[in-house]
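Every protein chain except one is present and positioned as in the full complex.
Residue numbering begins at 1 within each chain, and the chains themselves are lettered A and B in the order written.
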Amino acid sequence: MSTRQIRLRVDGVEAVAKLRDDLSPRMAEAFWQTLPVETSISHAMWTGSACYYYPGEGPFTEVEELEYPVCSIYPGFVVARPRGSEVMFSYGPTEYRWNIGTDYLTPIAQITDNREAFLAVLARMHDEGDKSISIERAG
Amino acid sequence: MTKRIEVEVDGAKAEFELRDDLAPRTTAALWESLPIETTLRHGKLSGSACYLDVEHGPIAGIPVEPELPVTSIYKGWMVAFPAPSMGFTELLISYGVAEYRWPTGRKLVTPVAELQGDGSALFEALGRTHSEGEKSVVVRRGGE
Partner (left out) sequence: MAKLIEITIDGETTVARLHEEAAPNAVARFWEALPIDETLRHVRWSGMASYVLVDSLRDEAIPLENRVSFYQPGAICLRPEHGEIAFSYGQAQARDVRGNHWAAHIATVEGDTAGYLKAIARTKRGGARAITIKRREG
């Protein structure tokens, strides 16, 4: 089975990512089912070099388990919390944290094409504030 | 052009891409230290990961501050933990859920290489060290 891909777009910069259903099969499938998404992303305030959006109600809420627990979000990875309360994108050093400390989430996608340019756009959010993101199934 | 390295354990080989976009100095030091031939052991505290201690070459002397600090070791990734005061750098390869820990808790490492293609044979070999004990490992430049 070929790997499913998604296309992300922020500020006119596009990247392609592959779903990591080898690591998080249920959460990656739930993510796939939420697409397309068009929403606002914000910069993280506890987690470091990362940006996030809140998916709200939908397929994510049915995935309760933490399929592949990580607290570090490698640059270029897309991660989600169990029940999908948050989806995050990392562009640099990160550790998933709240006010009470470190927490864990699971990787659902990894950027494969145009990574550098896309991560640079996310990095700009530290100065430029919130941006719009669109995510859709690719190919 | 992206550099590749090959890891061989118990006859199982897999190719990794050096992630010099994440850690240019550490990956350069690793490249210059290859080939490495040493003993691979299963980690005791870090989950599904194995480690090798490298005492020679530029990688053994990299600064203690990790270039891209992480504690999670993603499946199929190699990370580096510099221990210059002890005269080596520890390299770890994850084959499952792993997080770098000491008895005192989590510690920071730097990701240096990412598996390319099918790593299932290598993962099985790494996993076998848990029950079979230490094995020999070779890390060499790709294409050699």
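In this section, a contact is a pair of C-beta atoms (placed from the backbone, for glycine too) under 8 Å apart; a residue touches a chain by one contact, two chains touch by 3 or more.
Because the structure is a prediction, the values reported are computed rather than measured.
**Q** Just one of B:5, B:80, B:108 or B:125 touches the chain that is missing; which is it?
**A** Within the whole complex, the residue contacting the unshown chain is B:108.
**Q** Among A:22, A:62 or A:128, choose the residue that contacts the chain missing from this document, as touch is defined above.
**A** In the complete complex, the chain left out is touched by residue A:128.
**Q** Using the touch rule from the top, list residues of subunit A that touch the missing partner.
**A** 42-49, 93-95, 97, 99, 125-130
**Q** In the complete complex, which positions of subunit B touch the hidden chain?
**A** Interface with the chain not displayed, on the subunit B side: 69, 108.
Please note the rule applied: only the chains that are shown with their structure count from here on.
**Q** How many Å are there between the centre of subunit A and the centre of subunit B, using C-alpha atoms for each centre?
**A** 26
**Q** Inside the complex, what are the residues of subunit B that reach subunit A?
**A** 21-22, 68-72, 74-75, 77, 97, 99, 111
**Q** For the complex, give me every residue of subunit A touching subunit B.
**A** 23, 68-72, 74-75, 92-93, 95, 107, 115-116
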